[in-house]
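Of the protein chains in this complex, all but one are displayed in their positions.
Take a look at subunit A:
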Amino acid sequence: MNQILDQFLNFQVMGAAFPTLMAGLLTTAEICVVVILLGLAGGLGVALGSLHSSRWVRWPSIVLVDFFRAIPPLVLLIFVYSGLPFAGIRLSPFAAVVIAFLLNNSAYYGEVYRAGILSIGKGQFEAARSTGLTRAQTMLYVVLPQAVRNVLPDLLSNTVEVVKLTSLASVVSLGELLYAADMARSVTYNASPVVMAAAVYLVILWPLVRLVSRFERRLSL
């Protein structure tokens, strides 16, 4: 028992690793802000594309979404980070993470928006258009606000996944939370920093996960 505590809840090691982990948390927060905002914007574009009236826009959008839903995000990240340099494109870890996750997240957010837009009845489009709103105005002022409200739980749940996904950035040595913790672990030969990182993720994400479950229950009733 003592050995377990010493290995996983060693407060001395945790205290020493604390500043490094907080610096890592800051980087995680930076990645999250960039990646979530870009993903939300990219996803909207993809969703509008996949519902476009022209099949020349619609089909490529759908193929693109399915492509990125079939490729593991880590494969994408490694391709961007260590594959592209062979073609002379050398990116910083941060840029590689942003690009890889933009592609992955746009596909997932796109599917969520798409479901939201599809949940709005055709009558809404027709009514809005007949009042003289243009197609773009109809989308922006009538359909999207309702669509987003309908899929808010799914948007939130996807955002939780995105935050979890940022831990992959440690694989390309971007100094985010997990990278900092794992560095501290390999220096101290003690797993406590990783436990501390897990605790940080838990503190941030558990309330959101609870909120998602709550939302979903309310909607299903």
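The definition used in the following text is that contacts are C-beta pairs under 8 Å (C-beta built on N, C-alpha and C of every residue); 3 or more make two chains touch, one makes a residue touch a chain; residues count from 1.
In this section, contacts and distances are computed from a predicted model.
Between the names "NAD(P)/FAD-dependent oxidoreductase", "Amino acid ABC transporter membrane protein 1, PAAT family", "Glycolate oxidase iron-sulfur subunit" or "Menaquinol-cytochrome c reductase cytochrome b subunit", the one given in UniProt for the chain missing from this structure view is "Amino acid ABC transporter membrane protein 1, PAAT family".
Checked against the hidden chain, the listed residues A:Val35, A:Ala128, A:Leu174 or A:Val195 yield one contact partner: A:Val195. Across the entire complex, the residue among A:Gln3, A:Ser53 or A:Ser130 in touch with the chain not shown is A:Gln3.
Residues 3-4, 7-8, 66-67, 69-75, 78-79, 82-84, 86-87, 119, 121, 160-161, 164-168, 170-171, 178, 181-182, 185-186, 189-191, 194-195, 197-198, 201-202, 205-206, 208-210, 213, 216-217, 219-220 of subunit A touch the missing chain (whole complex, contact as defined above).
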